[in-house]
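Scroll down for the structure; my scribbles are underneath it.
Every protein chain but one is kept in place in this view of the complex.
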Amino acid sequence: MVTASRSIDALFDLESRVAGILSFEAALARVSAQLGVIPASAGDAIVNQCDVAHFDLSEIEREAEPAGNEAIPTIDRLRALVSATDEAAATYVHWGATSQDAIDTALVLALRDALGKIDEQLAQVIASLADLAELHAATPMVGRTLLQEAAPTTFGFKVAGWLDALLRHRTRLTQVRDEARVLQFGGAVGNHAALGDDGPRIAVALAAELELTNPELAWHSIRDRLANVATTLAATVGTLGKMARDISLLAQSEIAEVREPSAVGRGRSSTMPQKRNPVGCAAILAAAVRAPGLAATMLSSMPQEHERALGGWQAEWATLPELVSIAHGAVVHAAFVAAGLEVDSDRMRQNIVATNGLIFAESLAFALNARLGRARGSEALGRAIQRRADSGTTLRAALEADPTVTATLSDDELSAVFDVRRVVGVAEQVARRVAAAARASVGPGAKPR
Amino acid sequence: MVTASRSIDALFDLESRVAGILSFEAALARVSAQLGVIPASAGDAIVNQCDVAHFDLSEIEREAEPAGNEAIPTIDRLRALVSATDEAAATYVHWGATSQDAIDTALVLALRDALGKIDEQLAQVIASLADLAELHAATPMVGRTLLQEAAPTTFGFKVAGWLDALLRHRTRLTQVRDEARVLQFGGAVGNHAALGDDGPRIAVALAAELELTNPELAWHSIRDRLANVATTLAATVGTLGKMARDISLLAQSEIAEVREPSAVGRGRSSTMPQKRNPVGCAAILAAAVRAPGLAATMLSSMPQEHERALGGWQAEWATLPELVSIAHGAVVHAAFVAAGLEVDSDRMRQNIVATNGLIFAESLAFALNARLGRARGSEALGRAIQRRADSGTTLRAALEADPTVTATLSDDELSAVFDVRRVVGVAEQVARRVAAAARASVGPGAKPR
Amino acid sequence: MVTASRSIDALFDLESRVAGILSFEAALARVSAQLGVIPASAGDAIVNQCDVAHFDLSEIEREAEPAGNEAIPTIDRLRALVSATDEAAATYVHWGATSQDAIDTALVLALRDALGKIDEQLAQVIASLADLAELHAATPMVGRTLLQEAAPTTFGFKVAGWLDALLRHRTRLTQVRDEARVLQFGGAVGNHAALGDDGPRIAVALAAELELTNPELAWHSIRDRLANVATTLAATVGTLGKMARDISLLAQSEIAEVREPSAVGRGRSSTMPQKRNPVGCAAILAAAVRAPGLAATMLSSMPQEHERALGGWQAEWATLPELVSIAHGAVVHAAFVAAGLEVDSDRMRQNIVATNGLIFAESLAFALNARLGRARGSEALGRAIQRRADSGTTLRAALEADPTVTATLSDDELSAVFDVRRVVGVAEQVARRVAAAARASVGPGAKPR
Partner (left out) sequence: MVTASRSIDALFDLESRVAGILSFEAALARVSAQLGVIPASAGDAIVNQCDVAHFDLSEIEREAEPAGNEAIPTIDRLRALVSATDEAAATYVHWGATSQDAIDTALVLALRDALGKIDEQLAQVIASLADLAELHAATPMVGRTLLQEAAPTTFGFKVAGWLDALLRHRTRLTQVRDEARVLQFGGAVGNHAALGDDGPRIAVALAAELELTNPELAWHSIRDRLANVATTLAATVGTLGKMARDISLLAQSEIAEVREPSAVGRGRSSTMPQKRNPVGCAAILAAAVRAPGLAATMLSSMPQEHERALGGWQAEWATLPELVSIAHGAVVHAAFVAAGLEVDSDRMRQNIVATNGLIFAESLAFALNARLGRARGSEALGRAIQRRADSGTTLRAALEADPTVTATLSDDELSAVFDVRRVVGVAEQVARRVAAAARASVGPGAKPR
């Protein structure tokens, strides 16, 4: 599907999942042998067979259904392979572990990589948006509220809004990545009952071996860390969706202030050659429609029964990878769109002009009210807006024809009201400041492709 | 994933989607030629190339991303293939259609098949549950509310509750299947602008050719029928989840009134050989956790922009097939569980006995209150419950030691209070009635496998 | 909240809920007395006290929390009131019922009324949209796909798309209203264990008394009918959201093809007097954002435990009324917007003109390709589009300067390509047909207010 990410999907496909289970089993055998919990020869014999190439994936898939999960047939097969070379060693396959230990640890390993890829792309988006915010810090454009033209702003300020949020998302994603990088190892009911005091010793070594952290206790049915990953990803997609919403609205034919980057075969219509469809925004917005439901599923699955769950755990299996995949897809599209966004600052200025000055109504209201009081000020403003509509002229011309106004505001003062640069002065400063902070955060390494 | 359905996934995978697009294009060419809208030779030339085996799927997948959808590269390739044999005919590939016409029609064709498969399985579930409801219409068991033992019921009555709902779901699914079996064909903005009056004529013939209904107008951005499919499936999964919740609770080691069917390799624990895990229920419950979020996504995607949407449509692509897949997975698991459910009616009776008569407290309250009034009746009941707790005896023994009670209810009357058959008399009738209705609805053909 | 509906909220507030419980208790007492199950005098005594004015709502609210639901304190209080006038009658309060019987029946009664109100408003929307579809059946406007100008359509055709879906929604809502109008009455575990054969007799009479249908069996933990109500409402809101999305996009300052109706105090900005904010669309779109999550909650709550649930049932209490309320709010806003929508057909025509003919590119492509074949036709079209862009002229002027084109299409043929009436001919017919069907469905009674 266009909205998912093939490179992420590969991290979570059956082959990768089985490989992850085998990484767990190999590491477990290695450290258990090092600690003398299992014979050294058994450790070697097991490690040697932990290669996904030896495993028939379609067989595992078939047997996983009745077994209830894919670790069970994988470990059966591993045991058979080990047994064929060292019968005694086969006893020590999966020693002290439960199938969920292997599956969850494999998940965590894949998640670590996937979140790393998302972070890289997010840094790209941030770097590109920082350039845009800086470049267009003072580029005036129409600000719009409730889809109506409202008051002037700058494009850099608008970009800074997206950027500022994405900096927060990146920080949060780093936190959840660190938090979720946690070993699963507890045995049948999570308390190392089978291994006794060896359990915690192995856990410490196993976490170190896999470069994971060792949690206070097993989290077979305690899933807050994964839920946190899910919701943090979904919120990031939400902000990317906000950016895509804005870009796609600005790219409407009638507004035409920005366009998605062009590329061969990109955004074509099969029947309308004049179109350049904003397909990047479409993909991001689709992700933003999908992410909430997937995040909700992760939250719904949390009340898991006792030591290991019936249903809630299984509900996570497809859901979290899917969410990670669409988050990656969204950020890849965002990186492409942000890096090559075509900004038409002339059109932005024309769209301001086309409002006939109405976009300065707020600015004008402040100037009039400060002098005339709100009652008389509002009256004068209303009169000017009506006169403008009737005569088809500009708001300024309408004002200049009003003796109350001309008696109140000098020509210079009126010019100041309609001076877009003055009106958006703060916007420019903010845009530059956020751009600078963003650049500092991603460093020089994150160059837009 | 264990919770999805491979046979359904195949209906919606890339190969099937491309094949569906080609079915649309072939039918369009055929009927357009028949109606004289395109040359007859062009029709043949196009139809001849509409074979998915001629298409490089990985290329289509790669080009779909920048293009925005997979119909565009598929149609490009089809045009190239046709052109190689009949250059003039290539002009008439996809004549009058837009890419969404092909994609949506392909979806609808797949959906029709998938809903048919779900219906077959649902008929199996219904047939098996009808047997269970009939067989155990009078099998007494503990009824439980808020997870507390409450009052007696029968297992058949419990099954009848699931069954009665599933009959409604099956009717609703038939309705939505009929409703959603609808051609998509409208051209760029849905109004046949390119074809003029030929448009409606082709639409009628095309719908007939594909055995679809011809809608009043194109539904490119009007998605209520699909949303309706989604929510109807999700609600069905919800009821299957209710059944699985009940079965898994009854299958708890401490209650042990039912067990999932056994089979080689099914429900094993990797470390605890004594266990038989209810993996069917786990899969169904996982589906019930996942379906609501997917249905919500389909609802969220409905407010689609103008004539064809930006984001909302794309959000459907993975979501609806996923939901169909887990619905099918859930109903397949339910069919297996229902067909082979092991019901331990002895244990059900023992669990009634183990309440020491407390489960007849409601029955008793009615008998006492009718004679003594609620105030004195409640007092007598409370006294008996306390006495039973203190002495470790049964509620009946405690009552027999209470002169107020013995003065109020004769021994026969007391026996009637504790006569489970009498208490659950209505339950039996209902169970038989629902079972009969269920059998009538599925007919003799739906035999449990 | 602006997005909810106060008139609906009132149907589900505490006072109405308690009144609903009392309606159930009064009807139960009345029919039980009629059938001789309880003394006639007790029936009268109970019915006489079933007046919500006698009940201290804040006390009930306070006691509901520890008790677990509000029926328990309500029935306690009813019993006390009855006891004060007729001690013996107090025994027969709530005779044979469980608290969920009263709560669910009260819910169903409120739902029946609420769905009736929604239906009335929906008929208004349909009547107004039918007028718009008819009036503007032939009003040409720009059709837009992926937020880009695509090909011509008519406003009536666009309205017909909304309308056609709303007709389906209204039919579905009528179905679910009928289906959900179902008595709840089963006693502690749903099987009338306390009443025996009197149970079904009372159920029949009670359903008749309350003008509800009598279900096959109690549905304390079988919630498919309510889930169906929820999702059907949510899908209706989704289609209203589609309508509001379109209207708000068309109402953008830069497009200005429609405006929401004006009214005193409506859509004002506190600082920008020139604005008319589309607040009706905002409310509808907010409802469309909210409805999916609420519908998902109803689906998530379905797997309820055994005979009465722990958590799932309670999750419905606030959720379903909230969803009904926002659905009603959305349809009320839609009725207002549809009844007074200001359509600027001049602006629609101007926006077509402003595309410089590009919007006829699809129409042109068909004409050229039919004559030149797709390869040469596409080339000629591309050339004309480029020439138009370079020269700032119209597409037609660019074509007339191209000898290939002039040699291919006569002036009349070219005029036909750019004749919007011809291009949108089918749209007009469809719009009129859907409008007629809509009017027939609502009858003459549903006049827009």
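Letters are used for the chains, namely A, B and C, taken in the order the chains are written, and counting of residues starts over at 1 for each.
Heads up, the rule we're going with is that a contact is a pair of C-beta atoms (placed from the backbone, for glycine too) under 8 Å apart; a residue touches a chain by one contact, two chains touch by 3 or more.
In this text the structure is predicted, and so the values were computed from the model without any measurement.
Engineer: Of A:A10, A:I222, A:A263 or A:A407, which sits in contact with the chain we cannot see?
Structural biologist: Answer from the full complex: A:I222 touches the omitted chain.
Engineer: Touching the hidden chain in the complete assembly: which of C:L147, C:V182 or C:M272 does that?
Structural biologist: Answering carefully, the residue with contact to the hidden chain is C:M272.
Engineer: Would you write out the residues of chain C that touch the absent chain, in ascending order?
Structural biologist: 1-4, 6, 61, 63-72, 75, 94, 98-99, 187-188, 194, 241, 244, 248, 263-272, 277-279, 281-290, 292-297, 300-301, 310-315, 317-319, 322
Engineer: For chain B, which residues reach the chain that was dropped from this view?
Structural biologist: 144-151, 248-249, 251-255, 269, 271-279, 282, 292-293, 296, 300, 351, 354-355, 358, 361-362, 365, 378, 381-382, 385
Engineer: Spell out the interface residues on chain A facing the chain that's missing from view.
Structural biologist: The list for chain A reads 68, 79, 87-88, 90-91, 93, 96, 143-147, 150-154, 157-158, 160-162, 164-165, 168-169, 172, 179, 187-197, 199-200, 215-225, 227-228, 231-232, 234-235, 238-239, 241-242, 244-246, 249, 285, 288-289, 291-293, 295-297, 299-300, 302-310, 362-363, 365-366, 369-370, 373-375, 377, 422-427, 430, 433-434, 437.
One rule holds in what follows: only the chains that are shown with their structure count from here on.
Engineer: Examine where the copies chain B and chain C touch and state whether the two sides share over half of their residue numbers (same) or under half (different).
Structural biologist: On the two sides of the chain C and chain B interface, the residue numbers are mostly the same, over half being shared.
Engineer: Report the inter-chain centroid distance for chain A and chain B in whole angstrom, where each centroid is the mean of the CA atoms.
Structural biologist: Chain A and chain B have C-alpha centres separated by 32 Å.
Engineer: Determine the centre-to-centre distance between chain B and chain C, using the mean Cα coordinates as centres, and give it in whole Å.
Structural biologist: The answer is 24 Å.
Engineer: Can you list the residues of chain C that touch 2 or more other chains?
Structural biologist: 144-147, 150-151, 249, 292-293, 296, 300, 362, 365
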